[in-house]
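A single protein chain has been omitted; all remaining protein chains appear in their positions.
Letters are used for the chains, namely A and B, taken in the order the chains are written, and counting of residues starts over at 1 for each.
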Amino acid sequence: MTRRRVLPGLRLALGVTLLYAAIIIVLPLGALVFKAASLGPEDYWRIVSSGRALASYRVTVLSALAATAFNLVFGMALAWVLVRYRFPGKRFVDALVDLPFALPTAVAGIALTTLFAPNGWFGEPLAAIGVTVAYTPLGIMVAMAFTSLPFIVRTVQPVLEDLDPALEEAAQTLGGSDASIFVRVILPLLAPALLAGVSLSFARSLGEFGAIIFIAGNQPFETEITALLAFIRLEEYDYQAAAAIASVLLITAFLMLAVTNLLQARALRYTARG
Amino acid sequence: MAAARASTRPPRVGDSPSVRRALIGVVLVVGALFILAPLVVIFVQAFSQGFGVFAATLAHPDTRHAILLTVLTAALAVPVNTAFGIAAAWAITKFDFRGKRFLLVVIEVPFSVSPIVAGVAYLFVYGLQGLFGPALEAADVKILFALPGIVLASMFVTAPFVARELIPLMQAQGRDLEEAATSLGASGWRTFWSVTLPNIRWALLYGVVLCNARVMGEFGAVSVVSGNIRGQTNTLPLHIELLYHDYQTVGAFAAASVLTVLAVFTIVAKALLERQGAGRARRPSLAGPAAKPAGGKA
Partner (left out) sequence: MKIRLDNVVKTFETFRAVHGVSLDIDSGQLVALLGPSGSGKTTILRMIAGLEYADGGRIFFGDIDATAIPVRDRGVGFVFQNYALFPHMTVGENIAFGMKVSKVRRSREAMAARVGELLDQVRLSGLADRFPSQISGGQRQRVALARALAVDPKVLLLDEPFGALDANVRRELRRWLREFHDQLGITTIFVTHDQEEALDLADRVVILNEGRIVQQGTPEEVCRRPDSAFVMRFLGDAHRLVGKVTGGVAKVAGGTVNVDGPQAGEVEILVRPGDVRWGEGDIPASVIRIIDRPDGRRLLARLDDGSDVEIDTPPETAVASGDRGTVRVMRAQVFPLRN
């Protein structure tokens, strides 16, 4: 017996959802996996472990880590300032945080490149102290940090807003200093949100393309990110290599997804389930 | 005692003036350099050779075509994704069925996948070396390096936008209102239009605005499937890249300023919608705690 439903529309809504998800999401990713799988283990391994590919992983992962670390500190500070303090222009700053999401990545790419180019607003003074950002791994880091900044702010902000003041007050009545209350009470309560923000930010950085290719210089082995390598193989009509490298990005994305959920499930143990 | 009286409430953690000033100062300075400066530099560059050059770039047929193509793509992809988002949210929040959590994960996959991967994946479906490529070629149907490919890739990238705004909200609202409407004799459509929709409209609009911004600005996925044919399959972001690499910096920034205005509009719309309560209900993660059945309480 098929279970009857009280509210109408399941068949239509679920049908549309499944059909669309199948055609738009599952089919292409399946085709990619199929293409990569048709390579055979030896060829696949040779492509994905080539020196150039390995170098691209290193550049991508290290830059993403650095960008995420920067965002962890700056994003946390931004969220704290936006929630805890009142100051003129706060609403403007709050809205501005969303700019990296709203600004197309190509636009962000050329804007950052222009700023950090040797003759740019930031590039020139930085060059004077011997720091080059554009066309170096530092540039990749800057682009990644810019495009993924809102993640940490926007995941921490609501949790910080909802934090029960009584917890802090309790810690104060027990004689904790501001620093120790922050470290021992507030930070642990923010940990799940921070973790979520960090993993989203890191995942986004790993996959970022548009903003990076303008500022990176794109030298193989030096400043070539993995996404770009897949793109280059495509332009060279080396479809199999493109499929293999794209599949590495896809697998990484799934792994990130799994790790995120696992960490979150652990972190959410003591928070009320809503 | 006098010092403690100065403020209406006792200081909370981090309220000491030195900490407060230092944090606000650092955030404002870094924010200005890191977020505001890129925004400013776009317009400075766009107008660096006067308004005439700016206007001429925008008036160029290739730029105008790129704008048109971008708008057309959004006009196709956004409504389809909106319909999908509503259907998915309705199915997921108003019913219990097996595989629901898996479906939630699938819907959110495009968020975590690099746009380049999306582009490459579409190539292997509709490209000549893909699943349907040869058949499509034989039938003389052009999907890749043409509008359909651009629209499809854009739809992939933005598939979750509307759904993920609606699902947490509709989850939080439960099923009581729909059940009440149904018990009063309303049909399914009637229930949706006059009971569900009015209560999700801001979140829906919020999702649509974000979806639209992303469609119009999408670069990676579209650059793989479009073929970058100037004046034919170049969307605005691709056109910006082309101009930039042609050393037409002013042109590139003029085109970029159009998308930047869109971005600013998006942010303002987002802030206004958030004041209506949109964008609040968020799941902690995509496959977080399973949706609780709303019925079946004893």
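To be clear about the criterion, contacts are C-beta pairs under 8 Å (C-beta built on N, C-alpha and C of every residue); 3 or more make two chains touch, one makes a residue touch a chain.
Model, not experiment: these values are computed from the prediction.
Considering the entire complex, the omitted chain makes contact with A, B. Only one of A:V6, A:L54, A:V73 or A:V131 touches the chain withheld from this view, namely A:V6.
Among the residues B:S114, B:S154, B:T182 or B:S257, only B:T182 touches the chain that is left out of the figure.
Where chain A meets the chain that is not shown, the touching residues are 3-4, 6. Mapped onto chain B, the footprint of the missing chain covers residues 176-177, 179-187, 190, 194-195, 198-199, 293, 295-298.
Methods note: only the chains that are shown with their structure count from here on.
Per the touch definition, chain A reaches chain B in the complex via residues 5-10, 12-14, 16-18, 20-21, 24-29, 31-32, 34-35, 74, 77-78, 80-81, 84-85, 87, 89, 91, 93-108, 110-112, 114-115, 120-122, 145-146, 149, 158, 165, 168, 172, 178, 181-182, 186, 192-193, 196, 203, 206-210, 214, 227-228, 230-231, 234, 239, 242-243, 246, 249-250, 253-254, 256-257, 260-261, 264-265, 268, 273-274. If you check the complex, the residues on chain B that touch chain A are 12-16, 19-20, 23-24, 26-28, 30-31, 33-39, 41-42, 45, 80, 83-84, 87-88, 90-92, 94-95, 97, 103, 105-107, 109-110, 112-118, 120-125, 127, 129-131, 152, 155-156, 159, 172, 175, 178-179, 182, 187-188, 191-192, 210, 213, 216-220, 223-224, 236-238, 240-241, 244, 249, 252-253, 256, 259-260, 262-264, 266-268, 270-271, 280, 282, 284-289, 295.
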